[in-house]
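Removed from the display is one protein chain of the complex; every other protein chain stays in position.
Entry: subunit A
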């Protein structure tokens, strides 16, 4: 390589400007490392250019160095704060752990609550059932009360005559009462003091004419055992002079079985 020619080509000036391609610059860099003459030339060119550009600077900016170092220090401080923020992130790890632990506790608590809730719901259902039962009882009581009032109304009716039926030979302690509303042709039999009929037997109520003795069935005391107040409503359109109750086979009989006459009572003359 002719060093002189290389220098005179003007490539070194362009090298200092930065006007060459990367490959060309690399080439010059290699050349000046090998040849001190080229390096010397480059340094002289650079010196001249620095003098030239310095000459158009508005002033020598020496004083600005302080501002630059201050900015750099501030920036470094910021970088250091960033560093401490990484230790802070370790602290946030703890926060995260605490958070997870709290979360776990919360979930466990939630399961307890769900269990509790189920218990409560079960209890509520029970209470509701109980409540329904009470309501039913209240309704029943209201019904009973109405029935009782109705009965009371029946008994108090001025058209009703009360006929006590006394116990007969088969059941001396037995007792019954017939409340007979002649006007409405209804008879209410209070059979509270009759013994429970044996299985397969039923009480039959008879209206009697005394002279001659003519019994007419006015009905059965159906479901005697299950009837709570033991008051039975029957229709009686007969000119009854007496009432009797006999024990008959299930379904009743056409004629009373006189051996099984439980109670008997005569209608007192109506005023």
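Here is the rule we use: a residue touches a chain if its C-beta (ideal position, glycine included) is under 8 Å from a C-beta of that chain, and two chains touch if they have at least 3 such contacts; residues count from 1.
Note that in this section contacts and distances are computed from a predicted model.
Engineer: Match the chain absent from this complex view to the correct UniProt protein name in "ABC transporter ATP-binding protein", "Response regulator", "RNA polymerase sigma factor" or "NitT/TauT family transport system permease protein".
Structural biologist: "RNA polymerase sigma factor"
Engineer: Spell out, residue by residue, where the missing chain touches subunit A.
Structural biologist: Looking at subunit A, the ones touching the missing chain are residues 8-11, 13-22, 25-26, 28-30, 42-62, 64-65, 67-69, 71-72, 75.
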